[in-house]
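For this view, one protein chain was removed and the others were kept in their places.
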Amino acid sequence: MTIYLPGDVVNEPSSSDSSIIGYGINVRGETKVASQPGVYRSDEGKMWLNVHSKRYIPQEGDRVIAIVTSKTGDFFRLDIGTAEYAMVNFTNFEGATKRNRPNLKTGDIIYASVFDTTPRTEAELTCVDDEKRARGMGQLNGGFMFNVSLNHCRRLIHPECKILQTIGKFFKFEITVGMNGRIWMNAAGVDDIIKIHDVIVKSEFVKEDDELINLVQNGYTRSVSD
Amino acid sequence: MTSTSSERVVVKELSSSLLDMKFMLSRKKKIEAKKAKSRDAQLEEKIRESEASSSSIAVTAEAKLEYCNDYSKLENLLFGRMSFNGFNKDVELLMEYYEKLRNGELTDDEDEGMDVNDQEMAQTMGGGKLAALSKKAQTKRERAQQQEQNQESSGGRRFNFKDIRKRYSEQNGEGEEPERKFMRPNDD
C-alpha cells in the first residue's frame, strides 16, 4: 500500500501495462504524476489513486442523491453538494411526457445519475437510463438522509466490503448510497434509523472484521431513548 | 388487383420515422452502436494503411492511454441501492438485476427474467381455447383415434370398457365445459 503525494512520480511495477489512467493521476509527457494524495490501486489494466475527500466534483456516470431546490421552466434545479447547482429535465423521468410531468416538490430527494458535465455549465442529471427506464433511480420517499465523506461512500458499495451486509444481518432496512457523499436510508422505526446511522458513521475508521461485528452488535443492543 | 412486374421490396434499412418511435429505442441503439463500430474499424484501417506506407516511427503503446475518472467503473462498485431482510422488494429485485449486469451474465437490452416464453404466451393468448374448439369440431372417428393415441402413450388399460367410456366422457366434459358453462346474469 503505497501512498502518493501530489507531485510524486507514480512508478509501480504494474504501471507499465496499464492502459486506463484513472482518478488522481496526470500524465505529463512520458511520466505519470500524482495530483492528489492517495493510496495507489491497480486492477486489470486500470490504475488510480484512492483519494479521501469530502467535497464532491461532478463526474459523468456517477449516481448521486440530489435535493430539489426549485422548478424553473422545463427543469428542476438540484443541489448535489458541488459549487454550483445541477439540473434535471422534466422529461428525463420514467413515464414522463410533455403533459405528464413528474410530481416533485421543493425539498424532495431523488437518486439520479450525472450525464453531462460540460465545464462552464451546470451539471445535468437524469433519472432514466438510455432506454428510458428508471432502473432504480427516481424519488426517494420518507427515510433519513445524512452526509459522510466520499471515500466512505465508495467503500460501502465496494464488492468486498462487508459493512452493509453485517448490518443487514441484524437490522431490516433499505439504503441508497450516493457518490456525492450522501446516504439515504429507511428502516422500520426511528430507533433503528438512529442505530444504523451511528454504526455507519463510526464504521468509517474500522478496519478489522471483528471490530466491525462488535460495533454492529453494540449498536443493535443499545437503547436509544434516554 | 393486378400487381406490376413482380418486384420484391427488400428492406435493408429501417426508415428513420420508424426508428424514432419509442418502442424502437433499443433496436435503434443497437444499430447505432454497430454503425459506430464499423466506422471506427474503417478509420483504423485507413490509419494503418497510411502508417504502413509512410516511413514514420511506429506509434508506441503509451499513446493508447485512456482516461477514466469514473470510480464505479474503476473499482467495479455495486449498485447504490440496497435492501436487507425484505424491507423493499423492488430494490431487492434491482439488486439482482444489477448483480447480473455486473457479472456480465445479462446484456443491457435483455429483459430481466420476466420474459414470457413462447409456449406460455400461446397458452394465455387463447391457444388452449383453440385446442378445445378444434376438438369439438372433430368427427367421432377422429376423436376415437385421438383417444387411442392418448391411451397408447399413457399405457392405459384397454380391456376395461367401463373405464374407457368413463375416461372418454370425462375428457369430453373437460373439453366442453368452457363452452357449455351457463353465464349467470348478475342480479346486482
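Going by the order they are written in, the chains are A and B; count residues from 1 in each one.
Heads up, the rule we're going with is that a contact is a pair of C-beta atoms (placed from the backbone, for glycine too) under 8 Å apart; a residue touches a chain by one contact, two chains touch by 3 or more.
To be clear about the criterion, contacts and distances are computed from a predicted model.
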*Among "RNase_PH domain-containing protein", "Vacuolar fusion protein MON1 homolog", "dolichyl-diphosphooligosaccharide--protein glycotransferase" or "Dolichol phosphate-mannose biosynthesis regulatory protein", go ahead and choose the protein name stored in UniProt for the chain not displayed.*
"RNase_PH domain-containing protein"
*Chain not shown, its touching partners among those shown*: A
*Tell me which residue among A:30, A:44, A:160 or A:210 touches the hidden chain in the full complex.*
A:160
*For subunit A, enumerate the residues touching the unshown chain of the complex.*
1, 3, 5-9, 24, 35-39, 50-55, 57, 83-84, 119-120, 151, 155, 160-161, 204-207
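Quick note on the criterion: only the chains that are shown with their structure count from here on.
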*Mind pulling up the subunit A residues that touch subunit B in the complex?*
19-23, 27, 30, 41, 43, 46, 48, 59-63, 111, 130-132, 135-136, 154, 157-159, 164-165, 167-169, 171-179, 186-188
*Spell out the residues on subunit B that touch subunit A in their complex, using ranges where they run on.*
22, 25-26, 29, 61-62, 64-88, 91, 94, 97-98, 108-109
